[in-house]
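One protein chain is absent from this view; the other protein chains keep their places.
Order of writing sets the labels: A and B. Residues in every chain begin at 1.
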Amino acid sequence: MHVGLEHYLTVSFLLFALGLLGVIMRRNLLVIYMSLELMLNAANLALVSFSRFNDKLDGQVLVFFIITVAAAEVAVGLALIVALYRKRQSAHVEDLTTMKL
Amino acid sequence: MEAINNLLGGSTVPDVLFYVFAALTLLCGVLVVANPFSRNPVTSAMFLVLTIISMAGLFVLLHAFFLAAVQIIVYAGAVIVLFLFVIMLLDLKEEQRRKINLFGAVTGLISVGAILTISLKALGSMPTGTDSPAPTLEGGTAALGKLLFTQYVLPFEVVSILLLVAMVGVILLSKKDLK
Partner (left out) sequence: MKYEILPWLILFLPLAAAGCITLFTLRYRTVSALLSIGAIVTGFVLSVIFINANGWQPSTGESIANWLTIGGLQVDFGLKLDALSLMMLLVVTGVGGAIHIYSFGYMHDDRGFSRYFACLSLFTFSMLGIVLANNFIQLFISWELVGVSSYLLIGHWFERPSAGDAAKKAFITNRLGDFGFLLGILMVWGILGSLNFSVLQGLLLQNSSALGTMATIAGLLVFCGAVGKSAQFPLHVWLPDAMEGPTPVSALIHAATMVAAGVYMLCRIFFVLNPEALHVIAYIGGFTALLAALIAVQQDDIKRIIAYSTLSQLGYMVMAVGLSGQTAAMFHLTTHAFFKALLFLSAGSVIMALHHEQNIWKMGDLRKKMPITFWTFLLGALALSGVWPLSGFFSKDSILAQALEQHNYLLFADGVFVAGLTTFYIFRLFFVVFFGKEKSEIASHAHESPAVMTWPLIVLAVFSVIGGVIGIQGIYHRLFVGEAEQAIGFGQMLFEPFAQAPLTASLGILAVIIGFFAAFTLYAKADQDPLPAKLGGLATAMKNRFYFDELYEATVIRLHDFIAAVMDWIDRWLVEGLGIGLVRGGTDLTGRALRLVQTGNLQTYAFLFVLGVAVVMWLVLK
């Protein structure tokens, strides 16, 4: 069967859903963060497929930027997690509820 | 070549490859999130690497060669490595609490279900059979670079500053005493 845009988009959506599941279901901070990266990748896939099927390169440029920003974000986020771990001695999301009313 | 084509019954090699890589991506994605065998975050990180690589394959199929390379170099090579460093640094144990997080599972399934139904329904209403046009974008890297340095030069510069800022932030955040 000829592979068209909708196939790629389906994959993208499914990957996004997987990432979302991870964010909501897992309780380890780092695994949550990794699922977040998964969601970002799903977006990247969608962008690239659109770029390909519209015959424009703008989607790829955007993916380029997304990857860069994702890298920076990971660095900062992990630094935060490390600092948090130092304070609370736990990377478990259920221990981090000081914002509770 | 003809033989392989006949074997595949009308689909071309790229199509088959697509299915292979797509399946791989999704499988590894599942294993990142819900690994029934091990709850060790290192396992999740490993499967994330595999997911990234499969995605790079998909990028290649989409003729985004430069991005495939960048994906592997930056994502698999730097980001996941960073993750692993931190996991090792924190020396996390396996999650000792209840194995199955009921509340999380329920909410997760609900939200995922909602998003998926809406997305796939929207997708279903799309006209099918959009063919990929003739590849006029060969030599995509050069063209990509040109586009990057002319039309998108401002975001480019801003992103470089962003990286600088991120670096400074990380250094500050990881100090033990902020004196």
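Keep in mind that, in the parts below, a contact is a pair of C-beta atoms (placed from the backbone, for glycine too) under 8 Å apart; a residue touches a chain by one contact, two chains touch by 3 or more.
It should be emphasised that the depicted structure is a prediction, and the values quoted were computed from it without experimental measurement.
The residue from B:104, B:155 or B:169 that touches the chain not shown here is B:104. For subunit A, the list of residues touching the undisplayed chain reads 20, 23-25, 27, 32, 93-94, 96-101. Although one chain is not drawn, its touching partners on subunit B can still be listed: residues 104, 107-108, 110-111, 114-115, 118-119, 121-122.
Please note the rule applied: only the chains that are shown with their structure count from here on.
A separation of 8 Å divides the Cα centre of subunit A from that of subunit B. Remark: subunit A residues 1-11, 13-22, 24-28, 30-31, 33-35, 37-38, 41, 44-45, 48-49, 51-53, 55, 57-58, 60-61, 63-65, 67-76, 78-83, 85-86, 91-92, 94 touch subunit B in the complex.
Of all residues in subunit B, only 11-12, 14-15, 18-19, 22, 25-26, 29-30, 32-34, 39, 41, 44-45, 48, 51-52, 55, 58-59, 62-64, 66-67, 70-71, 74-75, 78-79, 82-83, 86-87, 89-90, 92, 95, 97, 101, 104-105, 107-109, 111-112, 115-116, 119-120, 123, 126, 128-133, 136-137, 140, 143-144, 147-148, 151-152, 155, 159, 162-163, 166-167, 169-170, 173-174, 176 touch subunit A in the complex they form.
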